[in-house]
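A protein chain is absent from this complex, but the other protein chains hold their places.
First chain written, first letter: the chains are A, B and C, and each begins at residue 1.
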Amino acid sequence: MLKKLKEQVLQGNLELPKRNLVTYTWGNVSGIDREKGFVVIKPSGVPYEEMTLKDLVVVDLEGNQVEGDMKPSSDTPTHLVLYKAFPDIGGVVHTHSHWSTVWAQIGKGVPALGTTHADYFYGEIPCTRKMTLQEIEGDYEEETGKVIIEGFIDKNPNYFPGVLVKNHGPFSWGKDPQKAVENAVIMEEIAKLAYYTLSFSPDTEAISDGLLDKHFLRKHGKNAYYGQG
Amino acid sequence: MLKKLKEQVLQGNLELPKRNLVTYTWGNVSGIDREKGFVVIKPSGVPYEEMTLKDLVVVDLEGNQVEGDMKPSSDTPTHLVLYKAFPDIGGVVHTHSHWSTVWAQIGKGVPALGTTHADYFYGEIPCTRKMTLQEIEGDYEEETGKVIIEGFIDKNPNYFPGVLVKNHGPFSWGKDPQKAVENAVIMEEIAKLAYYTLSFSPDTEAISDGLLDKHFLRKHGKNAYYGQG
Amino acid sequence: MLKKLKEQVLQGNLELPKRNLVTYTWGNVSGIDREKGFVVIKPSGVPYEEMTLKDLVVVDLEGNQVEGDMKPSSDTPTHLVLYKAFPDIGGVVHTHSHWSTVWAQIGKGVPALGTTHADYFYGEIPCTRKMTLQEIEGDYEEETGKVIIEGFIDKNPNYFPGVLVKNHGPFSWGKDPQKAVENAVIMEEIAKLAYYTLSFSPDTEAISDGLLDKHFLRKHGKNAYYGQG
Partner (left out) sequence: MLKKLKEQVLQGNLELPKRNLVTYTWGNVSGIDREKGFVVIKPSGVPYEEMTLKDLVVVDLEGNQVEGDMKPSSDTPTHLVLYKAFPDIGGVVHTHSHWSTVWAQIGKGVPALGTTHADYFYGEIPCTRKMTLQEIEGDYEEETGKVIIEGFIDKNPNYFPGVLVKNHGPFSWGKDPQKAVENAVIMEEIAKLAYYTLSFSPDTEAISDGLLDKHFLRKHGKNAYYGQG
């Protein structure tokens, strides 16, 4: 069942250490089969170098385990909230990658300072508000998902394919697990660029709307002209 | 046609990920055959690991596609402006390499603070002015080239083999694609050195004209004595 | 004698350069057999790439050499103090890894700024006080151990699996040599995250007690639910 999706999810998970996004088991990738309503996700606390297709866990959108002998990632409830709220996404990634986590610890969104950013995010990468004690002591991982989508009430998740959870780290997504990993890599790069830019020159302004539009829209939307597509 | 040049351009492109100058497809190298007036350039959005000689695109100096099934890099018009304005150059490189892009986002030129810099650039690495909305909404990539050469009215491009495009990233050039890549690597190194020097000690002065002359001219020009040449 | 422990200690030592925690011979890993009261430790000043099981040294808890032709690590007396003071630990690691050493040179503990930290340390990573001239000129390495445990009078070493020795560098520990190395890797990561967070935003507050509890206790203690255990 879900053989192709499982392979995508496994490949996505294995790409995390290759791209230097994780230490030990600090990250997880999932993918969804929208027709069946099933999500394939990494098992909890299993080293990437030992992970095989059989270790992956299948859950439904309510979190019921459908397949697999192992426990799913403890972050599974967060993934599920995102899949339910963002109907176009097919993959979700969570890591503690360095620069994104630094920004999450600073607790601020990453402003769009250059075209590298504008090529992928249509404005500042958002950072969630602080979670309340009640949320932390309640269904913590599910509440983490809820605090993310709270910030997307007026934002298109296809135009902002990632977020920082305050004091925690980044989540990203995409049309499939591979694109979600790619967006995790890109968030890390632009978080690093913004860090060093603002650290040197704290008053640097965000790029103009004109340049933001130009770069985002030459890669996304109906008038895109980048690539071979 | 242009077999040797194509091989140089392919090698140049493949060297970008090896030298850690690019993530995914964020960079491009081109080379020119001055006699024929043809430019060989990377196709748009193709991963480096899959690129072969056949994927390269040939255009003339007006941008007409002469050979190749794929679309050329979206930055092609910028390359063409540079080839037309700088008659001695044989290769052009554009990347979003980290330290050069940080300086481009800061929006300042990189001052000459040491002999490492003086060995390759005969003074500050220039940064372009901000582009106007009209330029951005017009022929953006061509205007990018124009804003670069505007800063070279009183500068010898052979003595300043690279530039930062404000809010964007670096372009570099050289007598052939290989030298253009080498200058991209070197810009990255000296941008990094200057970043950390000024970050720690913001009032550091540029090196003296005497030291700048000594180092630049022992490697360049008719009295050079570095190397075996 | 102690074949399995020796293999663990050798593996632990070899992991230090793999994880980029050491330059040359700047680090050492030991392990203890609690029943026999014997400690296996790296020889002094031997390159990792040449080290074999036979080079390891066995000492008792008073520092008497029980086995091995080489001199034990000069830091052995520090390890022994820790084994005697912290009855649950089975492995000790000392390195001069970059970010932990930077904090040791700054001379401050590493505050808990995010969940990455809270997953492994139940609060600030402590830093020792300055050693006195008498301590330095006395049994220096043993005094180093004593100044560490002085800071653990009111702290559970199982909840704080590492420490910074002021002006020197990190020591870490765990239930076996492998876990002690893992904690050295993790200290390095969270020291780096905290460095960049506070460098950018010096007034960043430590995470709330609620979030600290949530993360630490979902991985440690009787209500842990992370991993497959």
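Everything that follows uses one rule, which is that contacts are C-beta pairs under 8 Å (C-beta built on N, C-alpha and C of every residue); 3 or more make two chains touch, one makes a residue touch a chain.
Since the model is a prediction, treat every value here as computed from it, not as a measurement.
Q: Among the chains present, which touch the one that was left out?
A: B, C
Q: Identify the residue among B:Ile41, B:Val59, B:Val93 or B:Leu113 that touches the chain left out of the display.
A: Candidates B:Ile41, B:Val59, B:Val93 or B:Leu113; residue touching the omitted chain: B:Leu113.
Q: Of the listed residues C:Gln11, C:Gln65 or C:Asn167, which contacts the missing chain in the full complex?
A: C:Asn167
Q: By the contact criterion defined above, which parts of subunit C meet the unshown chain? Give residue numbers in ascending order.
A: Output for subunit C: 23-24, 26, 43-46, 70-71, 74, 96, 98-99, 101-102, 104-108, 130-131, 133, 136-137, 140, 167-169, 195, 198-199.
Q: In terms of residues, what is the contact footprint of the unshown chain on subunit B?
A: 113-116, 182, 185-186, 189, 192-194, 196-197, 199-201, 204, 207-208, 210-211, 214, 218, 225-229
We adopt the following convention: only the chains that are shown with their structure count from here on.
Q: How many degrees of rotation bring the Cα atoms of subunit A onto the matching Cα atoms of subunit C, given to the nearest 5?
A: About 90 degrees, rounded to the nearest 5.
Q: Using mean Cα positions, find the chain sitting nearest the overall protein centre.
A: That would be A.
Q: How many angstrom lie between the CA centroids of subunit A and subunit C, rounded to a whole number?
A: 33
Q: At which residue positions does subunit C touch at least two other chains?
A: Not one residue in subunit C touches at least two other chains.
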